[in-house]
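All protein chains but one are shown at their positions in the complex.
Per-chain numbering from 1; labels A and B assigned in written order.
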Amino acid sequence: MTEPHSHGKRILVVDDGMTTRLYYRSVFEAAGFVVEEAANGLEGLERALVEPFDLLVVDVNMPKMDGYTLIERLRGDATGQAVPIVTISTEAGASDAERALEAGANLYLVKPAAPAALRHFAALMTGVAA
Amino acid sequence: MSVTAPLIDPLLPVARAEDARAPISPQDYAKFCDFFYRKTGIIFGANKAYFAERRLQDRIAATGHAGFRDYFTLLRFEIGGAEMQQLVNAMTIKETYFYREDYQFDALVRHVLPAIAAERAPGTPIRIWSLPCSTGEEPYSIAMQILEHWSQADRYDIEILASDIDSRALADARAGVYGERALHRLPPALKQRYFTPYGDGYRICDALRGSIDFTQVNVADAATMRRYRDIDVIFCRNMLIYFDEVSRRQAVETLYDSLRPGGVICLGHSESMSRMSSLFAPRRFGTTILYQRPVDHD
Partner (left out) sequence: MALIKARRATPDAVAEAIPLTLDSLVAQLGSPVASERRAAARALDAHEDGIPALCDRVAAEVAPSVCEAIMAALVRRASSAVVAALLPLLRDGTPVQRNAALEALAVMPEHVAPHVAALLRDPDTDVRIFTANLLSVLPHAEAAAWLVEALADPHANVCAAAVDGLAEIGDARALPALAALPARFPDDSFLAFAVQLASQRIDQ
């Protein structure tokens, strides 16, 4: 459950790993965020198109639709232009970071992302006081 | 380095009063929810947990299993997924009435049809398919919605096709007679305009009855399905979720082939292509997600 004084900012975690989604959930809920999940890129896009979120945390390699495609399609829709997006990937190459940023991500992180770093970026990108 | 929050599995529900049948442990309920979510995309919120647990206990008992573990093995291992289908049936509500999930009909006339019209010369056909149509509430709802709320309706030849595997349901649909319950969500003005009292119920007006083409179709029968082509909009609500995965895959391929490029398919409220296929692109129409066959062919 979220902390008693949750600021109510909403994060959508998009990752095909059940444990990974729960991990992010526990990290972000500890910082007062409301967390929703999607298990693949297609589900993530569906939810991001019609529900309001303050931040998207998006894995790259997923079934049905990868993270880059999700971001491109979301940015191509009027409602998806402004939401901050972090991609988190196992790939550490410069070209992967470029690909993510070209697709429309705001930030590219490499797994494993430390909980403190995740909370720091989440707070920064959603305008929550640190 | 450790996670600072206490490690609580967020799916552990609060303990509740005893049940006559073997209770489901919090860990088992969590496993079940993850599995069901993975397979169907459906999440049981805290307010649905009691219902979901009861239904799960029903299925464990109905299949003669002593407890969750053996039942879970059946669910995961059964070839053909018959019990999974039973479980989905048990977890979802099946009923039909006019204007069910009507936000989708709203999206049709406010966003989808205008988008089609913008690229279609007046006088040309627009083909809409309700499949499965059951006893007709859905296709008649679509027809009423278009006549009432799409100002451009007269400029196009709108074909509404309606199909089902059940011939008795089709006979009822053609007859067009319904009870009060089927009409409970219908605005009174529409009831007035399109229905006349008939025995204990109401009959849909002749003009509408005559304008819908009801046909018997089995989605799994490729030869029949091949006759349906260049469809602009398919309403396929609350059918695919009840199929086993292999049949569902085939049905989705067949439905894709029946759509024209750029055509859209509308699923039921609890259904998502994210658990079925990546053939379709989710598109936002207002605040509704429909699935589009891509225009470019790869």
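The definition used in the following text is that a contact is a pair of C-beta atoms (placed from the backbone, for glycine too) under 8 Å apart; a residue touches a chain by one contact, two chains touch by 3 or more.
Note that the structure is a prediction, hence the values are computed from the model and not measured.
The hidden chain makes contact, of the residues B:Asp34, B:Asp58 or B:Asp102, with B:Asp34. When the whole complex is considered, the residue among B:Thr215, B:Ser270 or B:Gln292 that touches the unshown chain is B:Thr215.
Against the chain not displayed here, chain A makes contact via residues 17-20, 22-23, 26, 61-64, 66, 90, 111-112, 114-115.
Seen across the whole complex, the unshown chain contacts chain B at 1-3, 7, 9, 25, 27-28, 30-31, 34-35, 38, 76-79, 127, 143, 146-147, 153-161, 207-208, 210-213, 215, 222-223, 226-230, 245-246, 249-250, 252-253, 256-257, 277-279, 294, 297-298.
Convention: only the chains that are shown with their structure count from here on.
Centroid to centroid, with C-alpha atoms defining each point, chain A and chain B lie 29 Å apart. The touching residues of chain B, counted against chain A in their complex, run 1, 3-5, 7-10, 34, 37-38, 41, 272-275, 278, 281-282, 284, 287-289.
Listing the residues of chain A that touch chain B in their complex gives 1, 18, 22-23, 25-27, 29-30, 38-40, 42-43, 45-46, 49-50, 63-65, 73, 77, 79, 114-116.
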